[in-house]
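Complex shown without one protein chain; remaining protein chains in place.
Take a look at chain A:
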Amino acid sequence: MDHEQAFELLPGYLDQELSLSEALECERHLAGCEQCQQVYSQHRQVSAQLRRADLRVEAPAELVKRIKAALPGRPSLWQRLVELFGWRSGGGALGWAPVGAMVMSVVALTWSAGLYLSVPSSETRLSQELVDNHIRSLQFNHLSDVISTDRHTVKPWFDGKLDFAPPVVDLAQQGYPLVGGRLDYLDGRPVAVMVYRYKLHPINLYVWPGGDAGATPHIYQRQGYHLAHWSAAGMNYWAITDAGNMELNGFITDLRAHPAS
């Protein structure tokens, strides 16, 4: 093995990546070549310095949490919704930021909900149940059972699943597009849930027959969510969202102003 060849192989010799025969030949050349010895010892020193300096950077906890929360299975509905509405049109990593943030806040809220110990009145209990349900609906592939922006798809989907026909209204013009519906269980009975969206904020609208509240919506705030409760035309309505008070109010006003299908 000539000098050139041996010189080329020095990194491999240092890293013990050579075949046995190459290593032996390299070693033999190294024994009698000062230049190679010098380079070899320099490289070995660099390698040792790098390892000693411990330059490895660990992933920040928040990133680990964000990726763990966002990835396996959970976001697929969000992905679908996100793609449906082109929220990721900006492309790239930033498209995940709202999803990640949302999942993060959901995790945080679930945790704080767990800590929230109290003996609630039925109204408080119900609103707590709604918050939990709302959070749960965002967590898994659970926001919508039927994904459609068309009220004529969403409404018939409930047929045969409930003993009442929930009113489904299209509010896309008002900035609250319908994204789907689902069947849920609340306060000991099956209820219809229409999922609307205001910008990036999902709004869950729970509906079931009854007249528990007045026609004037009561607005509550709980764990950062805004809830509203009212009754109209023999139906109980609960709306919940992480959007602001104003937006929720606007949604209710538009909802009440529009005839159901």
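Just so it is clear, contacts are C-beta pairs under 8 Å (C-beta built on N, C-alpha and C of every residue); 3 or more make two chains touch, one makes a residue touch a chain; residues count from 1.
Assume contacts and distances are computed from a predicted model.
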Inset, instruction - Refer to UniProt and select, among "Cell division ATP-binding protein FtsE", "Oligopeptide transport system permease protein OppB (TC 3.A.1.5.1)", "Protease HtpX homolog" or "RNA polymerase sigma factor", the name of the complex member that is left out. - result: "RNA polymerase sigma factor"
Legend entry - Residue of A:67, A:104, A:147 or A:200 touching the missing chain in the full complex: A:67
Legend entry - Contact partner of the left-out chain, one of A:2, A:34 or A:58: A:58
Inset, instruction - Pick out the residues on chain A that sit against the missing chain. - result: 8-12, 15, 17, 39, 42-43, 45-47, 49-60, 63-64, 66-68, 70-73, 76, 92-94, 96, 100
